[in-house]
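Of the protein chains in this complex, all but one are displayed in their positions.
Up next is chain A:
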């Protein structure tokens, strides 16, 4: 066990290096970063307060029915799902793609030691999320219920243990995937497809859990409800059946229930490590290999490739290839941008397929279309459409780390940017343009499809679609330049694992806050304008404002970048 601990400590030091840790230089950009970090904290406060109130309010609401534990269970369930969904790409990158694997395999270590150490590293990272998601809710509940010492003790234990089972699911999925397809040469492709598949499963679980809990049987549920004493515990948990012990342990401050919760976790972990011992190494060996065809290119192939291209185009192409061929970059910087509609579709499809009975009482398709057409003729509804498009675009852009890690991704090889005879401004723009292209592909395409369907099927005013497209396009540009600004101010270049460049890079969070802040201001301005101007005028003003912001950023960010890159000496 001591070797597992030693291994864990080493992996912690290598894998969870702080963004601020190594650089002792006190620079102005670091001061800016500290201010931004504080800003992130401040921005989180309303959210934390909201969760606190949800815990306290939920208790007040459900206590009279004898089911206050449902609040805790819902919190635990949502936290577990978030852990599962974020955990899948993280487990794949830490277990299978990190650079330390090639150093660890030749050592006389057992597979389960390595997996155990890596699991603890991922777990520690997940705690940040669990504490923010679950902590305030449990605290709110505890304060409202006047929880005793045992409640608080169990809360700490619960938060520590909660991410374990979802992470075990993510790890088992990753290990099986890599074991089954171990002969596949193109591991990069496998990782990307596997992660996408895993995410779809993760989201499907969120939709299916309700049915597993037996919520469809209303008479049985009524009977449970009448029993009181948190008899509904376990109804939501579905794929996390041991949460019922945690809920009862917390709500009733029961040592027995808590012990059962811990025992189930211990059993799951033991089974997981046993499986790891059996299959981990057979999946991880050869991960460093990439698809390679030692084949002489034909003259035609060479002729096609060996053509002069403009510097801008060639640089963008290089950025694009590196992004889409590096699984960790693709998963963190581009994937969500492309597949977000799937995650909206899954609950919808599951909801429709789960809806019992026939179409009795439901309006017919024609009636539905007519009703929607009437709704869409209302200026207020059209305004909501534009706000939704703006909101989704902002969300998609803030989720993407393409621009906020654009320089960081160069790592120690950043120096090529300094010795090639290409102006820094051109290089900065090429890097931002990658984020913009990804952003446009992930938003404009969907807006266009939805817009055309709206026009054809529901008679939506084409002007709304045009405004939606323009607003979305300009927002993507603004967001990417803002995110680039953050990364230029202090890129994270010291890393030996691609994951650190994107997953453990504060610039991603700071870029997100900056984009959300700027868009919040613009959104508020639009809201105020709507009180005095008609909808299309407001939309027009918004387009002008966004275009002006884009023009300014297009000029200023590369200028700032040129200064920072010239100063850059690692």
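By our rule, a residue touches a chain if its C-beta (ideal position, glycine included) is under 8 Å from a C-beta of that chain, and two chains touch if they have at least 3 such contacts; residues count from 1.
Keep this in mind: contacts and distances are computed from a predicted model.
Peer 1: Identify the UniProt protein name of the omitted chain, choosing among "ABC-2 type transport system ATP-binding protein", "PmbA protein", "NADH-quinone oxidoreductase subunit N" or "Ethanolamine ammonia-lyase small subunit".
Peer 2: In UniProt, the chain excluded from the picture bears the name "ABC-2 type transport system ATP-binding protein".
Peer 1: For a quick check of understanding: of A:42, A:420 or A:551, which residue touches the chain that isn't displayed?
Peer 2: A:420
Peer 1: With the missing chain put back, one of A:172, A:311 or A:547 would touch it. Which one?
Peer 2: Going through A:172, A:311 or A:547 one by one, A:311 is the residue touching the chain not shown.
Peer 1: Mind pulling the chain A residues that touch the left-out chain?
Peer 2: 289-297, 301-303, 305-311, 313-315, 317-318, 321-322, 325-326, 412-413, 415-416, 418-423, 566, 569
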